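Only one protein chain is missing from this complex, and each of the others stays in its spot.
Moving on to chain A:
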Amino acid sequence: MTAIPTQHGYVGRPVPRVEDAALLTGSARYADDLPVKPGTLHAAILRSPHAHAELLGIDTAAARTVPGVAAVITGEEAKRFSSPFLVGVKAPMEHWCLAVDRVRYVGEPVAVVLADSRYVAEDALDRIGARYRPLPPVMTFDQAFDAASEPLHPALGSNLVNRRDFTYGDVDGAFAAANWRVSVEVEFPRNSCTPMECFVVLADFDAAEGGYEVLSNFSGPFAVHPVMARALKVPGSKLRLKSPPHSGGSFGNKQAVFPYIVLMGVCARATGRPVKWVEDRLEHLMAATSATARRMALEAAVAADGRVLALRMEQTEDCGAYLRAPEPASLYRNHGNLTGAYDIPTLSVVNRIVLTNKTPTGLNRGFGGGQLYYGLERLMHRVAVELGLDPLDVIRRNLVPAAAMPHATASGGSLDSGDFHACLEEAVERGDLEGLKAKRDAARAEGRLYGIGYAAVVEPSVSNMGYITTVLTAEERRKAGPKNGAQASATVAVDPTGGVSVSVESVPQGQGHRTVLAQVAADVFGLPMEQITVVTDFDTAKDAWSIAAGNYSSRFAGAVAGTAHLAATRLRDRMARLAAPQLNVAAEELVFAGGKVFAAGNPDNALSFSRVAAAGHWSPGTLPDGQEAALRETVFWTPEPLKAPTDADHINSSACYGFIIDFCGVEVDRDTGRVRIDRYVTMHDAGRILNPLLAEGQIQGGFAHAVGAALYEEYAYGDDGRFLSGTFADYLVPTACEVPVPVILHRESPSPVTPLGAKGVGEGNCMSTPVCLANAVADALGVETVTLPLTPHRVAALIHGEEPPRPAGSTAPARPAAATGKPGGRGLTGEGSRAVPATPEQVWAILLDPKELAALLPGCEALDLVGPNAYRAEVVVGVGPVRGRYVAEVALSDLDPPNSLTLSGSGSSALGTGRGSGHVTLERHGDGTLVTYRYTAEVGGKVAAVGGRMLDSAARLIIGQFFDKLIARAGGPEAVPERPSLLARLLRLLGIRP
């Protein structure tokens, strides 16, 4: 039997997508578009405004009385109906789907309101009273290491969750013998690919069956399915998980919807009704997931020619408040390729995992690769600088040679194929590196800041499900049982009319899996693509799947499309055995092409494809003896080279490894620090390309994410734990104006490991591009250290030094003093003065009168004296898009009548917390008083996250309103007092009226 040569088929051609019509005309259905059952309740989640606090109690009574509210769910229900999530390392750490006794990051779910509509549910959130006792937050690597810091999980005793040391070869010997040592220390920031569609969960509980049915845009890995089922205290078969036909992007992030699947399952069970929850953007940015922040220290033992003989690597991973499945995968995903594209024979590694009071981390495009290569390729850049070599020559001298393929890396990886040197030389030639160098030299001759950066990486794809167990010791692994492989599955079926359907477990998130699978199956069966129907919405109760299922680790092209090819081929071969007797030829001589099945030597001796396909459905009694009908084939396939970690901790963490060599030219604006990408060249060897149009789309998209990570994006926190980037106006993702078009080049070295020779292609630039740009900026500025993201503020500081603080002692007008505030925080400071037409004694009397003060405070709806110079105030404050009612404790202290006082207060609302103090001095100034004030304030919770940019102006506005009222009160004729006695007193004091 002859397979159709694929160069004449669909595979390898830039076929436009079958997905597009529904998306372009608006008929596509995403999770939030699907119908809900009658009686469905809509959920809104109350989230912690504190980074770290004991949860003292939750009063839900008022919220329950809001018309339309059916229930309010708290940690009590979570404890009754669920158990904590499994943790990937042995550690006493309880992560519940709702906080039970402590909150550990801003945005952690605390309670859920279930109501007839989302609007009503959100209304009721404001009526929940949650009481907290704040604890000192752990926000930095140094704090996490500090034994004096508050442990997030007291039973753990420390915020260092895990440490593992690995040594591969005689590292110390290599260092002793080396001519040079070069080292770098870097930190990779928190960021996230932020798909445009947020999380959606529709959950239902069938009390009679004792099972959950959930539809969500969960993207896998389905290794998390057992984690969810266990948390819901049901066997896996009782958690039926479905995916919608379309998903609005994931980039790994939608893995992190899984705690909400459990949470909404609990809600459905507790209420006995179906539940729907749609995450909003603030929730997503604040609390969904994040890439890990990583601190790395690397040291290379280097020969005089730039060859790296040994590498010492220390990695510390910030996984946030909980080690949430599948973490600490970010740290171990690249364990087999820690030496990148280089032939570095010896390696030692120290891996540490720490917890901080930040959002738990998870899958994010490039998964661990952006972090690893940021360290490794900054190191290679420094090797070149310190040895006075051309960076490209350093790369050349260290790349794994083609003759060494497959190459065993020091840590156990098996680089499967590729000619890295040929890729490099072709990129230099076709990407015109010489032209770029000439441009750089010309720019520098004019005094401009222009630099060139390089990066070479291997792009791992099709993860070994066993790599994560490298975090365990060999002894722990023996106890737990070996884990390895990457089971992919695909089902191909023919229907009674000759139509072919393909279904897979890859849960696509917009890449075009349906198109590629139709290409693959159409080629196998010799049919037009239109005759292939590909089903990618997924149902754990009915579809073939295993724990590796899902959309991550660039597994589609290598594993899933390959498995579909195997299933289609197996079905075709069975059809051939059924057709052969009818055509009187051997099955091996049959050709499937043009919708027919015919003898290779005699095309007229043919049957139609649909006739052969139909036989098994319509006339199974006529099949040749011993032959089963050819109706449907399901294939499970796992890459052969994926074994469990060895006792010596060698692990081949991925099935295949693509290669990328990038170089770029950037120009830095000397005045503003803005980085402009002048030219970017990226050369890929991703094995066989199944659809060049889609591969280019993946590279462009990955590149855009990488530009964001390099230049703009960071999940910012104040040092008191406040989250500061809760809108797309604060968390800046690149727009069409910021993303240039890279030059994309390809070589194709088919992988010997995967059925179609394909490797992953979509994540690579998230690994190579951030560091390539950083190297270029370092080259442009001639500096040793750069910090991501390379925002104008940071880069300008490298050029000009840190911005000096504002001159002290300036009296007016109030303006933000960001430079003197806490770095990265939403701490407000300001000062100013206003002239008030009344004597200091008069102003003093007003300020110390509760009723007067209440009238002057903007938004104050109640002010009660609760003690000597202590008040309880209810104040409505609006900042930008949000408005909240704060209950505040206000105290006056340092009273020096009528000269000065200190006003301090703290308050909280459903929108978050605030505290601050102001010092006021009254100075006689002619007939009136010069009131001078200086204040500091900190604002947390939702207001800080979404209104941060507006806080300074809001503070100025509120203070301005206060003084306007004070001036009017003190001197304005319209000042109508509330108490005659006060009026009399004021009039007497002011002498305005009799």
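Just so it is clear, a residue touches a chain if its C-beta (ideal position, glycine included) is under 8 Å from a C-beta of that chain, and two chains touch if they have at least 3 such contacts; residues count from 1.
Everything below uses one rule, namely that contacts and distances are computed from a predicted model.
Colleague: Assuming one chain is omitted from the figure, identify its UniProt name from "Serine/threonine protein kinase", "(2Fe-2S)-binding protein", "nitrile hydratase" or "Putative solute:sodium symporter small subunit".
Modeller: UniProt lists the chain left out of the view as "(2Fe-2S)-binding protein".
Colleague: From the listed residues A:Q255, A:S290, A:S411 or A:Q511, report the one that touches the chain absent from this view.
Modeller: Only one of A:Q255, A:S290, A:S411 or A:Q511 touches the chain omitted from view, namely A:Q511.
Colleague: Of the residues A:R17, A:R269 or A:R312, I need the one that contacts the missing chain.
Modeller: Only one listed residue reaches the unshown chain, and that is A:R17.
Colleague: Thinking of the whole complex, not just what is shown, which of A:M139, A:A341, A:A606 or A:L694 touches the missing chain?
Modeller: A:L694
Colleague: Please identify which residue in A:V739, A:L828, A:V890 or A:L911 touches the non-displayed chain.
Modeller: Checking each option in A:V739, A:L828, A:V890 or A:L911, the one touching the absent chain turns out to be A:V739.
Colleague: Hey, which of A:R333, A:H705 or A:R915 is the one touching the hidden chain?
Modeller: A:H705
Colleague: Spell out the interface residues on chain A facing the chain that's missing from view.
Modeller: These residues of chain A touch the chain that is not shown: 16-17, 19-30, 32-33, 119, 193-198, 246-249, 251, 280-281, 430, 509-512, 679, 693-694, 696-697, 700-705, 727-729, 733, 735-737, 739-741, 743, 745, 881, 946.
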